[in-house]
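What you see is part of a larger complex, with each chain still in position.
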Amino acid sequence: GYAQVDTERGVRTGVSEVIYGAGKSAAQIAGIVDAMRRAGQERILITRMDERKAAELAEMGCSFAYHAEAHAGVVGELPEPDGNGEILVLTAGTSDIAVAEEAVLTARFLGNSVTCVNDAGVAGIHRLLRHGEEIARAQVIIAIAGMEGALPSVVGGLAACPVIAVPTSVGYGANLGGLTALLAMVNSCASGVSVVNIDNGFGAAYQASLINHLSGKR
Amino acid sequence: GYAQVDTERGVRTGVSEVIYGAGKSAAQIAGIVDAMRRAGQERILITRMDERKAAELAEMGCSFAYHAEAHAGVVGELPEPDGNGEILVLTAGTSDIAVAEEAVLTARFLGNSVTCVNDAGVAGIHRLLRHGEEIARAQVIIAIAGMEGALPSVVGGLAACPVIAVPTSVGYGANLGGLTALLAMVNSCASGVSVVNIDNGFGAAYQASLINHLSGKR
């Protein structure tokens, strides 16, 4: 078999498995969706699936909603928010929005309430500073930036909550496909910031959701 | 002046500022400690201060406890734990312990209860698996590894709480001074893992403490 579906994952980690669509054929995805549904999972997120593959999947009789901006599909209904607080998604520039959409959809899929502020790059710092209230209200912040790797650093200094930074591959030349932003974010001396992979809106939202659902085990 | 002490940081982010000792002279550190104390801060952490600099600082009349294994000094008493739960610090190998000590001290300084499991590298996976209970109990996990960048990946799959990964510079050759572990951790497809700088035990503990103190703002 091409996959070992991890149906106990929900039990083990409290969150059901998600399908990473990038390296898989529509047929493989359909097979995994089937296996998951048979194992009792009603809500399934399929990330990194382009429009063409989504169409193929639909033709195979798989029923799901396609979110074009997030390059993702959702089988079943999105849930009502059940986290402890709000996740704030910040982007530095308009071109980083594609990654933000993946983060927003994932966070909502996992039961979080999400706010979004775009184009808040630090090269015009007042555009960020005017959102002090959203920053103060957030339980977790996801800061997304390609050319302005500086964003999470500044946000980390303003916020009292954890910041998950997402470098993006947006830019050219010295951006090195996102590696420069990644290293700059990791290197930053702002406390309270940790980093996920380049363009990994999904991973940031997953981590933010885990944090937002911590119930306090003391 | 050589420093602008950020005395409002406690107000703004809920945590008092910490002194990064690495690039500063003993005299500079003494000056910053004085300014902070005058501004009312009673408990101060000084990270990345070697034994020699600590001795110089003591000779200047600064009163603090030196934690040699963590390469850090603490002005004032360490507080009682007041977080919501426990932070678990895991290391892959004995040589990663130095970084873990910085994380443990920082976490305790910030009011957290900490458990430590060393030498749990994945090349002998049963050494990790036998600690399932500590993993299940933790509110946040800090996973520290140099040669076995794999550790956070495996832990991320076992745990239901957020994992902060710390790559270390331990190793040789293809470890590239910790860059290999950093990239491997970021690249890993385990959900619920985010990463801080190489050897940055402080930063991992700081974010873990933020997470552990989230009170739920809903």
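As written, the chains take the letters A and B, and residue 1 is the first residue of each chain.
Following the convention adopted for this analysis, contacts are C-beta pairs under 8 Å (C-beta built on N, C-alpha and C of every residue); 3 or more make two chains touch, one makes a residue touch a chain.
Predicted model, so just to flag it, every value in this text is computed and none were measured.
All chains are the same sequence, and 2 are placed; what is the full number of copies?
8
The working rule: only the chains that are shown with their structure count from here on.
Roughly how far is chain A from chain B, centre to centre by C-alpha average, rounded to an integer in Å?
26
Mind listing the chain A positions that touch chain B in their complex?
That would be residues 12-15, 18, 20, 83-86, 137, 139, 157-162, 164, 182, 186-187, 189, 191-198, 202-204, 206-207, 210-211, 214, 216-218 of chain A.
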